[in-house]
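Excluded from the complex is one protein chain; the other protein chains are retained at their positions.
Think of it as A and B in the order they're written, each chain with its own count starting at 1.
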Amino acid sequence: MKEVAKLGFVLTLVTVLAAAGLAMVYSITKPRIDAQGAMETESALIEALPQIDPASIEAVRDGDEIRYYRALDSDSQYLAFAYIANGSGYSSVIKTMVGVDKDGTLIGLKVLSQTETPGLGTKVEEIKYGEADPWFLRQFLGKKADGVAVKADGGEIVSITGATISSRALTKSVANGYTSLLKRLEADSAMASTSAEPDGSE
Amino acid sequence: MSAWKEFSKGFYKQNPVFKQALGLCPTLAVSSSVKNGLGMGLAATFVLICSNALISLIRKSVPNRIRIPIYIVVIATFVTIVDLSMAGFVPDLHKSLGIFVPLIVVNCIILGRAEAFAGKNNVGLAFLDGVGMGLGFTLALCLIGSIREIVGSGSLLGIPVLSASYEPVLMMILPPGAFLTIGFVLGFFNWIENRKKAN
Partner (left out) sequence: MEFQNLMIIALGAIFINNFIFSRFLGICPYIGVSKQLDSAIGMGMAVVFVMTLASAVTWLVDHYLLSPLPINVFYRLLTLQQPPDLVFLRTIAFILVIAALVQFVEMVVQKISPSLYNALGIYLPLITTNCAILGVAILNVDTQYSFIESIVHGFSAGVGFTLALILMAGIRERLELAEIPKSLQGIPIAFIMAGLMAMAFLGFSGLKIGM
């Protein structure tokens, strides 16, 4: 019995020492890990809303949930919006940060997360060697967000060979996300009747 | 002389993956590109070196009956340190390695070395053994990673190495490619051994 107590004590001691050491490491790394998440969103916003001063972008929240992002110019006129689009792809949900200007023209897209089939669906965010941005997403730029669709659905977006499901999922989520953005904007402007009406909602 | 032997045996003679068939889960899972393989290999090497050194240091005060749980706690501690540090400093790599970072805990190479070597030898040798075995593991991951990346995406470390007209064999970066590559690589090493014996 004494032997068991001794062994138990040694094991507990080792575990407590390990836990204490880890608590120290955790306290050092935690701020960095937290900052990492915020930085990811921030850099995605910069890619989705290029040529817009990142300092002017603000998140519109509903409690803890971020509903969309908006950028205001110095006269509190709307310049652009960004929203997160979720599309159910082949093997995962493709999450994309989408930027539109006040007329609803797409100005930037950045895939936040996806675990599609490597080599096929993952091409939605593939950047060819020597290029700066993903070639699939580039064809969205300058198009109206509400009308965007893949060719098979009567639109202009050329699907990725071998990854039509991922291509369509992302494209649809961009259009659907824009529709719900408009609804949210409308609801918000109805509440705050004095603030500038977003042009995109017309 | 013996120090060099302990260091270098992990590269080929006792390579953990090719010769001992240990640590196969991460070898299969994260070898779809050289970058992932390298990241995984170095993370495991760090854990292996630290746990080998520490276990060798405390080997005389560890009661024999509970040595395995204590080894596991030591290994899990270093794994968590690696996990937290990677999340903080290389978040992209951390994301693409996914649950295989915490799973270094149950990588049989590390517990295997603790039990077979570090628990019986002095710190210097245990350290060298850790470095050698870790680098051997990394080497194996990189070899398999480069085969899969070249054939499966036509690139190496993200840089295209085959002409643009090469149509990548997608299967190689999907799960089946991992099994097939390891199968044939292991077969290749067997073939070399068999030839050696025949001579």
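Observations, loosely collected:
One rule holds in what follows: contacts are C-beta pairs under 8 Å (C-beta built on N, C-alpha and C of every residue); 3 or more make two chains touch, one makes a residue touch a chain.
Being a predicted model, the structure only gives us computed values, none of them experimental.
From the set B:45, B:80 or B:138, the residue in touch with the chain omitted from the display is B:80, counting the whole complex.
The missing chain lies against chain B, touching residues 21-22, 24-26, 28-29, 69, 72-73, 76-77, 79-80, 83-84, 99, 102-103, 105-108, 111, 171, 174-180, 182-184, 186-188, 190-191, 194.
Residues 15, 18-19, 22-23, 25-26, 88, 90-91, 117, 165 of chain A touch the missing chain (whole complex, contact as defined above).
Simple rule for what comes next: only the chains that are shown with their structure count from here on.
Put simply, chain B touches chain A in their complex at residues 32, 62-63, 65-66, 69-70, 73-74, 76-77, 80-81, 84-85, 87-89, 91, 152-153, 155, 158-160, 168, 170, 173-174.
Residues of chain A touching chain B in their complex: 6-7, 10-11, 14-15, 18, 21-22, 25-26, 29-30, 32-33, 36, 40, 117-120, 129, 162.
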